[in-house]
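With one protein chain removed, the remaining protein chains of the complex are shown where they sit.
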Amino acid sequence: METFTFDYPADQKATARAHVGVVGSGDLEVLLEPSPDQTAHVRINTSVDGYGQVWKNVLDRFFTRFRKAVRIEINDFGATPGMVALRLEQAVEESRQ
Amino acid sequence: MTAAVTDLDRLLSRKSFIELSARERTKALLDAGTWRELLGPFDRLHSPWLEMQDIVPQEDDGVVVARGLIDGQPAVVAGIESAFQGGSMGEIAGMKIAAALDLARQDHERGIPTRPVLLLETGGVRLQEANLGLAVIAEIHAAIIALRPHVPVVGIIAGLVGCFGGMSLAAALCSHLIVTPQARLGMNGPEVIEQEAGIAELDASDKRLIWSLIGGEQRAAVGLVDQLVEDDADAIAEAVRAAFRAGQPDSYRSQQIPQFLARLVAIDPALVTDGPALRALWGKGEQA
């Protein structure tokens, strides 16, 4: 197991929270909620070691399109980057509802 | 031979219960618009033991407890998420279920007729939490027995993980146990039996054999569960409502000790070696 944290600049306020996914094989759980400050914070617990750069790549891409001040916590059980990106999109979509 | 249009619509609109996550399953059983979760993922009540063993936790520890109404009456549904650690019972997961049952009992003692439902998709105790998991499973057993004189405790095993180990005893203690054909119910899982007794004793990869021994249809045919319902969320929700309308059973399975002892005595291990043979011996009433 490995834990990473990343911060991204934000320029919009978040209001709602959302939870998607499950910590099952090839999947992950995403908890998205408003951040207390003007920055987006991401914390990742992953079962697969050694993929810090790939996580950074996936999140860098996500935060080029998403600018809200959120706190995201991810519990990952070996999801592919594609699945991570999809769950992040779903969390954003759910937080809008 | 082409299926009629109505059949196609039915096939397309069928809502599989097995497909749903534990959270969605609890929603599917409660009256529309009444669902609210207790101790959800944002409360971050996860297992303190898994991270110490290098295992990623889940923020709800794999159990969803939801309150709401069933048929207009107050209800609590505790659902195990089988995708997380095989639905195994750790300290937090098990305690959430035991506490939900205990609070339901307290409700009844205060005149609130809370209806309890358990979704039992579990391999049993979580090995990483060992004794704490076993202890909390015992608390679940005690809580079911304390609650069931007040109100039927309804258990559901939908599949595909099945219900095994100490939690199979919890299933057996329920006042009314509902299964789908995809469910399995047993003390030891097939893989454990194969590992301990050898492949000659049981080939765990032979799915047809496994389901013929411990699958939902077989368990219903020999009277070890109360009701077989197809894998359809609406049908299962209706079965739950009907179980509460029907009220208390005449007696609990766990009290029918002489009857079950007699059934065991009737088995000749040399002759009763497969599912159909047990059905012939134990099957209640006429076979379909």
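Odds and ends about this structure:
Each chain gets a letter, A and B, in the order it is written, and its residues are counted from 1.
FYI, contacts are C-beta pairs under 8 Å (C-beta built on N, C-alpha and C of every residue); 3 or more make two chains touch, one makes a residue touch a chain.
Definition applied: contacts and distances are computed from a predicted model.
Hidden chain, UniProt protein name from the list "(2Fe-2S)-binding protein", "Malonate decarboxylase subunit alpha", "TonB-dependent receptor" or "Carbon-monoxide dehydrogenase large subunit": "Malonate decarboxylase subunit alpha". Here one chain is not drawn; of B:Leu12, B:Met52, B:Ala200 or B:Val265, the residue touching it is B:Leu12. The hidden chain makes contact, of the residues B:Pro74, B:Pro181 or B:Gly223, with B:Pro181.
If you put the missing chain back, the residues of chain B touching it would be 1-3, 8, 11-12, 14-16, 18-19, 159-160, 181-182, 205-209, 211, 215-217, 231. Seen across the whole complex, the unshown chain contacts chain A at 26, 48, 50-51, 54, 57-58, 61, 78, 80-83, 85-86, 89-90, 93.
Note that in this section only the chains that are shown with their structure count from here on.
Per-chain CA centroids place chain A at a distance of 33 Å from chain B.
Residue ranges of chain A in contact with chain B, taken from their complex: 1, 17, 19, 22-25, 27, 29, 31, 33, 45-47, 73, 75-77. In the complex of the two chains, the chain B residues touching chain A come out as 21, 40-42, 51, 54-59, 81, 83-85.
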